[in-house]
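Right after this comes chain A.
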Amino acid sequence: MDVPFILSWITYLPAAVALVLLALPRASNRTLRWIALSGSLAAFLLSLHLGFHFDASSSRMQFEESVSWIRFPAFEIRHHLGVDGISLFLVMLTTFLTPLALLSSWKSVTMRVRPFLACVLLLETGMTGVFCALDLVLFYVFWEVMLIPMYFLIGIWGGERRLYAAIKFILYTMAGSLLMLVGILYLFFAAGGDTFSLVEIVARLERGALAWSSREEFWLFLAFGLAFAIKIPLFPFHTWLPDAHVEAPTAGSVILAGVLLKMGTYGLVRFCLPLFPGAALALAPWISVLAVVGILYGALVAMVQPDMKKLVAYSSVSHMGLVVLGIFTFTPHGMTGALIQMVNHGLSTGALFLLVGMLYDRRHTRRIADFGGVAHTSPVFAAAFLVVTLAAIALPGLNGFVGEILILAGSFARNKVFGTLAALGMILGAVYMLRMYQRIFWGPKNPANAGLGDIGTRERILLLPIVGLMLWIGVYSAPFLRRMDASVAGILERVESAGTPGGSYRVQFIDPPGTPGEETK
Partner candidate 1 sequence: MNPDELFLLVPQSILLGAAVLLMLMEPFSRQAGRRRLRMVAVAAVAVAAYALRLQWGLGPRSIGGGMIRVDGFSLFFQWLFLVITGLSAVLAADFNQREGIDRGEYYALLLTACSGMSLMAMSADLILTFIGIEILSLSTYILAGFKRRDIASGESSLKYFLLGSFATAILLYGIALVYGAAGSTQYQAIRAAAAAGEVPALLLPGLGLLLVGLGFKIGLVPFHSWIPDVYQGAPSPVTAFMSVGPKAAAIAALLRLLVEALPGLAPDWTRLLWLMAVLTMTLGNAAALVQSNVKRMLAYSAIAQAGYILVGVVANTREGFTAILFYLVVYTVMNLMAFGVVLSLSGPGDRRVHLEDYAGLARRAPFVAAALGVALLALAGIPLTGGFMGKFFLFGSAVKAGFVGLAVIAVLNSVLSVYYYFRLLVYMYMKDAPQGGAESISRPVGAILAIGVFLILWLGVGPDRFLALAGHSILGLK
Partner candidate 2 sequence: MNPLIPLAVMALLVAGIVALFILASVFLGPGKRHPVKDTPFECGIPSEGFAGGRMHIGYYIMAMLFVVFDVELAFLFPWAAALRGLGWFGFVAMFLFIAVIGAGFAYAWKMGALEWE
């Protein structure tokens, strides 16, 4: 079955629903919530179609659609969407997490419900668009537009220091992305001034119709890379993240951690590697160092956080560092691991924020020290929290393990020191996550938690799909990895083509390429 314009449907359906919400003047909050939820669920169902009909054997863009958007005599900007093995699961992750985010705010957001729902839905449109767009200008438009609803989410429904966090968030991300705009413009004119199509420009580079001087390539890589590094966030560009995470409402944190950060790593893989492979190879050691520093720094800082959300935020810095490390190993293992780890991190961190949000809804505090012995009053909640914690620290059989083992395998093959340090970071991760778990759920009972109660039906429904997916990826990851292999191989070939003979950094194929999923079966 072929659905025409399916990517447009997935992308714009939430925005359309948002407009409907704004246009309904008298609907009750309950009605609005249901409309929003069903809209985002519909987008999710549509995205399932992508997963089922995706051709795993091809590294090409699929479900492609391209119509002229802005036309000039000399060139045009096209509305060009498509997914491949790299973006497929990120699109699905977005559509999967948004309904959950909406559901999580069912009770906690009671003020200005209508704009809240509209913001979340517009955010979904922006994020899906980022993952689908293949025209540089279109990509940039989604990339920037998405900031506005996030800004409002943090600024209006956020915590105590929400204004500071919102402004910091927007300034940091804008600074990076506007430099990327100059990069896009330069790229456009260098490529002949007639197309913004990523596919076309990469094809020209491959044909040799377009070539960079090494200086050009270096600066262009930085212009794009900085925008992505801020978004990931790669150490030392991470300082906006803890503020934004802590102050955002639960739904905002879930989306921020679950999807937004992935846009950075996605951008690296989608744009920086195929467009500037030479610079990527040349800078890989430095970026890997930053990634490793981020892994260890994030983990160490997370260990001393008294605030749950801050702890999870710093753990994100650590985990996203691992993803970057995986990408820049330039091995099939590392790259595939990084891609699946992006999904894993989205699931586990998203879930962690949901769980912390549930605690916060009840107690209105996020300090770890205010809890203790919660497992006695809320056993189901404790169990769910445990599963998610274990997934986050990569227990075999849960999703985190698949990604981390692949990345570590890749980085050991690349550089033993990086691999060892990254593994150390993972051990530290287990320490702070388990310590947090222990201090919240066991230990002396805090009398204030006596009336905490267990989680209700809505919250169970909320957690069930995430935990299920975690188990699925952990036990049987082949369906996921299989769909990534061809695209990963395509990117690696592209990077390898730029490698200079005898250069220190080259693409490494550890096994025969295309079989990295095997050790998890």
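Heads up, the rule we're going with is that a residue touches a chain if its C-beta (ideal position, glycine included) is under 8 Å from a C-beta of that chain, and two chains touch if they have at least 3 such contacts; residues count from 1.
Candidates were picked such that all candidates are chains of the complex that A comes from, given by their letters.
Note that this is a predicted model, so its numbers are computed, not measured.
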Of 1 or 2, the one touching chain A somewhere in this complex: 1
Complex interface listing, chain A residues touching candidate 1: 70-73, 137, 140-141, 144-145, 147-148, 151-152, 155-156, 162-163, 166-167, 170-171, 174-175, 178-179, 181-182, 185-186, 188-189, 193
